[in-house]
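What you see is the complex with one protein chain gone and the rest in place.
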Amino acid sequence: MHFDLTDDQKEIKRVARELLAARSSWARVREAAEGGARYDDALWRELCELGWPGIAVGEEHGGQGLGAVELAVLLEELGYACAASPFLSTAAAAAAIEACGSGAQRARWLPALASGETTAGIGTRALCADGVGAAVLVLLERPSGEAMLVSGAECAPLATIDPTRRYATVSGGDAEPLGDGGGAGARAAADRVRAAVAAEVVGVAQRALEMTLAYVKERRQFGVPVGAFQAVQNRCAQMLLDTESARSTALFAAWAADAAPERLPEAAALAAAAAADGGRAVTASAIQAHGGIGFTWEADVHWLYKRAQLDAALLGGARQHRARLAALAAGRVAASA
Amino acid sequence: MHFDLTDDQKEIKRVARELLAARSSWARVREAAEGGARYDDALWRELCELGWPGIAVGEEHGGQGLGAVELAVLLEELGYACAASPFLSTAAAAAAIEACGSGAQRARWLPALASGETTAGIGTRALCADGVGAAVLVLLERPSGEAMLVSGAECAPLATIDPTRRYATVSGGDAEPLGDGGGAGARAAADRVRAAVAAEVVGVAQRALEMTLAYVKERRQFGVPVGAFQAVQNRCAQMLLDTESARSTALFAAWAADAAPERLPEAAALAAAAAADGGRAVTASAIQAHGGIGFTWEADVHWLYKRAQLDAALLGGARQHRARLAALAAGRVAASA
Amino acid sequence: MDLTFDARETAFRDELRAWLAANPPGTPPHGDEDAHYAWRRDWQRRLAEGGWAAVHWPAEHGGRGATLTQSAIFYEELAAAGAPLPANVLGLLLAGPTIMTWGTQEQKERHLVPILTAEEIWCQGFSEPDAGSDLAAVKTRAVKDGDEWVITGQKVWTSMAQYAKWCMLVARTDPDAPKKHQGLTYFLMDMEQDGVEVVPLKQITGESEFNELFLDGARVPDANVLGGVGNGWKVALTTLMNERSGLAFFLQVRMRQLLDQLVGEASARGLLDDPVVADKLGELHLRCEVLRLTAYRGLTAIETYGQPGPEGSLTKWMWSDTNQALTQLAADLLGPEALTDGAPWAFELLRARGNSIEGGTTEVLKNIVAERVLGLPRLK
Partner (left out) sequence: MDLTFDARETAFRDELRAWLAANPPGTPPHGDEDAHYAWRRDWQRRLAEGGWAAVHWPAEHGGRGATLTQSAIFYEELAAAGAPLPANVLGLLLAGPTIMTWGTQEQKERHLVPILTAEEIWCQGFSEPDAGSDLAAVKTRAVKDGDEWVITGQKVWTSMAQYAKWCMLVARTDPDAPKKHQGLTYFLMDMEQDGVEVVPLKQITGESEFNELFLDGARVPDANVLGGVGNGWKVALTTLMNERSGLAFFLQVRMRQLLDQLVGEASARGLLDDPVVADKLGELHLRCEVLRLTAYRGLTAIETYGQPGPEGSLTKWMWSDTNQALTQLAADLLGPEALTDGAPWAFELLRARGNSIEGGTTEVLKNIVAERVLGLPRLK
């Protein structure tokens, strides 16, 4: 039992944190967002040079041959930076195709995705992240819980409240279940995509928490730092609790994806439920703790709030995952009775 | 528009507060509760001498000829005292029969109820307050929302966590809809009973709040009164908000019962939803704010918590009332569309 | 206890309704903030012509001497008719009454009519970057120079400053006063001068309701001191304590309309049969009604006991919580379309985050409730 990143994983995290601090500052994110959700092309090129879109793709397809935990580590850092890039969708789609795709699907899509030559979109037809310009989409079809692989679709740009990312609505295209004929594999693919989104949310929440802590330690009112007020302290404590809850479940889901696939359905539901609600709560709290400043465009915490709202939508909301968890619990209880 | 008690109603409130402070101290409540939910007979005699069980019963049946608001005023004070007496059920049943009963029902039950010669029970077959020894029961049958008048039933004592009141389970008996053949009248009777329970909860919450305020102003820790800590202050502020929400809706329901019957269904649902959740939250908060002391039998706040739990059960929980409110809102929106 | 309107109140409401029916506010112009504000300004002019701009003002100043309940009715009806708040809302609710209380005859004659007609818009210069909610910490300085005062400093969160002719400005005239709330003076400052710079503060919605105000040698003549030099704390309290409960009714009706709209959209999607949705909508309905009832209880309390009490803190807190829950539920129920840039629900979702900050943060409101309503001790 060792519930922490390995030294190698910590090193990936450190490198990502440093790189993104240098290359994807708030000024850069803002520039991309204010330009109408343009992506930071220089950043994307750099991420591709590092091979990160293919972090969880096998070496035979030009990937790094690492796993879902390493992907989660990167996604947390990209979320932390609120980076304007198609990384989430491309890397998550690649990881899902790698783990669950048929041989033909892997051969067709992985090389170009791993190199970042082409990008992917993830989501639903009503809301697809990074869909515009994507070569392939991994869409989560709600009723069956199976992920569909869609190519040749029409992706109409959808301007959302989160201009740090491009979104689209999807119509048409050729759709097939991800994997050999759908079923468990296609459901696992969907769970992997959700686990990836949840990992991003952890970073978003972590950043919101850190910005808030820095602010309330600095900002003074009535002669003392506002962080000394118990109401502010309790708010920050709750933010920590929500962030750590999202982190524990997101790491569990990433670990289960590779190491204990039979636990993935539950782990992914846990991660999705915790991230969808927690991300919104933490980032809303960050705005509140910043007071009037937090409500301004200049303060940057709002990018995190907006990203958390869209990520929650990509996850389909917490509720369906809680329902799934209740059903799983009921099944277990019934089985042991 | 005058949303406050009249001078006469305030006088009733003052008299009740003073009388109960003298006659139904915590020592007396405790004595009754520890004796196995025995009632305080001396108190009951005194309440009867004042004619309070018949406060909302017409003078032709020996009542005071006042209305639902005056009843609510008394119930709030009885709840505030957490008095061990069959007042709630008897007075609420009498008020419901007076307002909604058929001529025969009124003639049969009101004189003895108004004088306190006999008592009534209210609730359901699974949980009936004051059922043991009651001559008549007003039972709220869930599906139709109609109140039933039941006599000659078997009431088996049910020891609950609230020993300040006697509860029973009910079987058998002659049941008839309250009023002429049920329908709107019998539903209004049920709403009146719920409004009465909600009024009691307001008093329970008010007492819990006042005990808490007194305690946190007095009790010192780390050299200051604990009431100076923002976390405690915020807790108390929330208690006030919940108490006042329950009070606003309970008063509205009591007023609507007599003055605007067409608004009673909604008003009663508002009052029941606010009281069921608010009463439990406020009294639980009172225990917490008292710290370790609050968790002891000696501290008396627990009587209020237990009463609030049972009152919530008598109200059938907040959820069904929220559902009713949603349906009412939807109906109104549809009608105006 | 009587929760119906009495004859006078009903007559007031009916007269207003008839006037609103004959003078519909029309639909707001889309998109452009300036056009929207011009619409509100025009709307106030029409209100003033009809004698409806300042119902709570005494008749001698062009009002109707409305009771609090009538004021509440006014704002409820305004909102129900889809009308906007009058453009000069700060002038009507804050500057006007403060000038009536503390102003000289000249000041009253000079200022009240243009407030009423929206000819001269007012803004409020209280908050400062490092003072926040703490008026005693005001740093903006006013230094005497002949029969004028020279003002230097910075104000924030000044809504409508971009349209304002006048500013209710609190500045420090005696930095050596023994206590910090002493040595403040309340000025009526002309915004149209060099030395006053208005910089819009863009919000997370993309709009700019608020501004920063940079004062660098702005000048105010002695005649525009309100309530006497060094008396600013007291005068400002009049402004702060002024009865704004009518506004609360306006906001409540708006929230109720928003909820009704959500119920309608949920119904159109067949979502009302979903018990979880019904549970949440029922809870929001409850909270809206609690707000309305509690606000009316507050009105009665004020009418009975005089001064406005601190109950407003309770309703403001409830309102912002509820509006945030409501707009978040809309996003949950309506999905991506409620998160689309420029969609009304998306705007409401973002705008609602400001509710618990503007006009007193929820944290400050809870403190006020704890200390002033519950009498809990202050730390230290």
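Order of writing sets the labels: A, B and C. Residues in every chain begin at 1.
Everything below uses one rule, namely that a residue touches a chain if its C-beta (ideal position, glycine included) is under 8 Å from a C-beta of that chain, and two chains touch if they have at least 3 such contacts.
All of these numbers come straight from a predicted model, not from anything done at the bench.
Q: Of the chains that are displayed, which are in contact with the missing one across the whole complex?
A: Within the full complex, the chain not displayed touches A, B, C.
Q: Touch as defined at the start, partner being the missing chain; which of B:Leu5, B:Ala32, B:Ala275 or B:Ala313 qualifies?
A: Here the residue in touch with the unshown chain is B:Ala313.
Q: Consider the whole complex, including the chain that is not shown, and state which of C:Pro221, C:Pro275, C:Pro344 or C:Gly375 touches that chain.
A: C:Pro275
Q: Touching the left-out chain: which of A:Trp52, A:Phe229 or A:Tyr305?
A: Touches the omitted chain: A:Phe229.
Q: Touching the absent chain: which residues on subunit C qualify?
A: 274-276, 279, 379-380
Q: State which residues belonging to subunit A touch the missing partner chain.
A: Per the touch rule, subunit A residues meeting the hidden chain are 1-6, 9, 69, 213, 216-217, 224-225, 227-230, 232-234, 236-237, 240-241, 244-245, 248-249, 251-252, 255-256, 259-260, 266, 270, 273-274, 319, 321-330, 332-334, 336-337.
Q: In terms of residues, what is the contact footprint of the unshown chain on subunit B?
A: Within subunit B, the residues that touch the unshown chain are 126-127, 158-163, 167, 169, 220-222, 229, 231-232, 280, 284, 287-288, 291-292, 294-298, 302, 305-306, 309-310, 313, 317, 319.
By definition in this document, only the chains that are shown with their structure count from here on.
Q: Averaged over CA atoms, how far is the centre of subunit A from the centre of subunit C? Could you give it in whole Å?
A: Chain centroid spacing, subunit A to subunit C, equals 40 Å.
Q: On a C-alpha centroid basis, what's the spacing between subunit A and subunit B, in Å?
A: Once rounded, the distance between the two centres reads 50 Å.
Q: Residues of subunit B touching 2+ other chains?
A: Answer for subunit B, listing residues that touch two or more other chains: 229-230, 234.
Q: Touching two or more other chains, which residues of subunit C qualify?
A: 366-367, in rising order.
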